[in-house]
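Here the complex is missing one protein chain, while the rest keep their positions.
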Amino acid sequence: MRETESNGRVLVGLDRLVFSYEDNAPVLDGASLSVSEGERIGLTGSIGSGKTTLLHIIVGLIKPQAGTVRAFGAERKKEHDFWEVRERVGLLFQDPEDQLFCPTVREDVAFGPLNQGRTREETSEIVSETLISLGLGGYADRITHHLSGGEKSLVSIASVLAMKPDLLLLDEPTTGLDPDSFDRVRSILLSLSQAMIIVSHDERFIRQMTTRQVRIEGGRLTDL
Amino acid sequence: MRETESNGRVLVGLDRLVFSYEDNAPVLDGASLSVSEGERIGLTGSIGSGKTTLLHIIVGLIKPQAGTVRAFGAERKKEHDFWEVRERVGLLFQDPEDQLFCPTVREDVAFGPLNQGRTREETSEIVSETLISLGLGGYADRITHHLSGGEKSLVSIASVLAMKPDLLLLDEPTTGLDPDSFDRVRSILLSLSQAMIIVSHDERFIRQMTTRQVRIEGGRLTDL
Amino acid sequence: MHITEGVAPVHLALAGAAIAAGGVAAGLRVMKDEQIPRAALMSSVIFISSLVIRLPFGPSSVHPILNGLTGIILGWVSMPVFLVSLFLQALLFQFGGVTTLGINTVTMGLPAVVCFYLFNGPLRRSRSWRRSFLTGAAAGTVASLLSFVLWSIALMLCGKQLMVIAALALGPHIAITIIEGLFTGFVVAFLSRVYPAVFSTPSLMKRGRAD
Partner (left out) sequence: MSCTTFYAGETVIHRLDPRPRIIMTAAFALLMALTDHSGVLACGIAAGLILALIARLPAGPLLKRMIRLNIFMALLFLFIPATFGGRPDFTIFSIPFSHEGIVWSAVITMKANAIVLVFAALLGTVELFSLGHAFHHLKVPTKLIHLFLFTLRYLDLFHHEYLTLLRAMRARGFRPRLKIHTYRTLGYLAAMLLVRSLERSERVMAAMKCRGFRGRFYPIRHFHYHRSDAVFSLVSILLIAVFLSVIYADIWRLW
């Protein structure tokens, strides 16, 4: 995986983004980034530096006050411009509790594909496939909120992968995991072929997992 | 600070503690530790090794299944035995979000002293003193929930120090802090004269801050 | 503040259910699909709080009712929220019951809706801690008293002889109302300081969140 070169098609391009929460100082202040097919980008920075904000801007959950977002060959501005983006970009939230909102694992993993307009049969196939590929074969009918922290992380990865995204945005995918789950998440992420941006403050983990490291500081991004 | 010798009065003595969560394997299995006046103990160990559990047992938030807890010259067993302990031992939780629940910084810092039975006037004096001594002079009327992560950490330290504890238990006081807040927390902790136990997985930080290092492994404590 | 299982004769159970159904339908109509998570997560907290928080009251303690609070924030949506919460209480703890589910939804939910009309506006305009506290306390008190009145009426309709029970409950309930008022006052004062947007119903989705 590590040797993948970043010479593919550009998937997402962020240009001079500016964003501030209410009246505070801007979190992003001229942030630019481009992500190409097959790239694995590590994004580091301290708490509150705007890492999560950046990911949320890519999928349109937050609209920047200035700057442009291009994704999959088009500029994206309005809410409905981002509908397509969200079907092709999988965002993994920091806290799996936010991501797993359905009663059972099966429903959670099926939620994305059903929204993408797949039929019940297709969806049920995708669900079993995805769960099996992550070693979660027997989990389909488990009740989400009874899972352990590590299991919740794995299932939330499954629920994102079930949408077969072209780009993955992973927000601190390993915080709070016990050593076993950490290893499992790491090897799952290494086995994926999609482009991805991984946010983490664990710099060693980032160096292991990614082909390119970017640091966010003072609202701007700099390659490391 | 570093040169303080551990020859003071014994504050807390833990003897052969055993504790397990529900039916799992014991987290603590014969753990013993003694903390004397002026000592600064660093406690390290991997995730799930029982570091936090140990701190919670000292203040009676968790009751061990076997073993004894002595604090301030008496054995502590029942809930009301620990009332005095909690007034003299300040526990800083890992996540400041778990610790701060009042609308303003002032009320949060005043919460401990009011529980100790101090009058309104005494409390308000303690609050301003504590805030000023931590460089948070202008923060009294800020809304706690709107502070940044680093500021929340500082306020939660203030709210513990306002109780003027004899012993501080600090659970990962620096995780996730940006470099500035990290430096501030470090210099505050170095300036305090109380005995303390610092839990951290950052071994360099522990060596800098403490006079004695203890490692927890397999449910037992060993001096490093 | 529940009518216990079995006490309501069939016509009253059905009448209660019909009124509750009307209120719940109104609440569901107001609630847009994208507001469901918000209403549900608050309903989750309200359910938990009313079960686990114990407010000292003499030598014992009482649980908060929280319908004044729910009303100020959720308006008509309080009706479905209380239906869900009362159904769960019956199922999990045998508080209230199936035949009295409708009646209990009405005695809890209607006062909440009334509080929305009485106090939501003043609260939005409130700029001071004191005023927010007083408005909240008023809402808690009014909702608690109204619930008591509706409960007594329902009890009396179940059987005139049950008036004794209502009369006996009056004393303790006045004390409960005072505590409920104080408690709601503090909750509302906190919210109007820290998260005033909670009182302006539809606009909660726009606030972003930093990492």
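Going by the order they are written in, the chains are A, B and C; count residues from 1 in each one.
In the analysis below, a contact is a pair of C-beta atoms (placed from the backbone, for glycine too) under 8 Å apart; a residue touches a chain by one contact, two chains touch by 3 or more.
Predicted model, so just to flag it, every value in this text is computed and none were measured.
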item: Interface partners of the hidden chain - shown chains only, full complex considered; value: A, B, C
item: Residue among A:Gly8, A:Pro103 or A:Gly135 that touches the chain left out of view; value: A:Pro103
item: On subunit A, residues whose C-beta touches the chain left out of the figure; value: 56, 59, 61, 83, 86-87, 89-91, 93, 95, 97-99, 101-104, 106-107, 110-112, 114-116, 120, 123, 143-145, 159-160, 163
item: For subunit C, the residues touching the chain missing from this view; value: 4-10, 13-14, 24-25, 28, 31-34, 36-49, 51-58, 61, 64, 66, 73, 80-81, 83-85, 87-88, 90-95, 97-99, 159, 161-162, 164-165, 168, 179, 182-191, 194-195, 198, 204-205, 207, 209
item: Subunit B residues that touch the omitted chain in the full complex; value: 56, 59, 61, 83, 86-87, 91, 93, 98-99, 101-103, 107, 111-112, 114-116, 145, 159-160, 163
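Throughout what follows, only the chains that are shown with their structure count from here on.
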item: Chain separated most widely from subunit A, comparing mean CA positions; value: C
item: Centroid distance [mean C-alpha coordinates] between subunit B and subunit A, Å; value: 35
item: Multi-chain contact sites of subunit C, meaning residues that touch two or more partners; value: none
item: Residues of subunit A whose C-beta touches two or more other chains; value: 47-49
item: Residues of subunit B touching subunit C in the complex; value: 103-104, 143-146
item: Footprint of subunit A on subunit B - complex, ascending; value: 46-48, 148-150, 176-179
item: Complex interface listing, subunit C residues touching subunit B; value: 189-190, 193-195
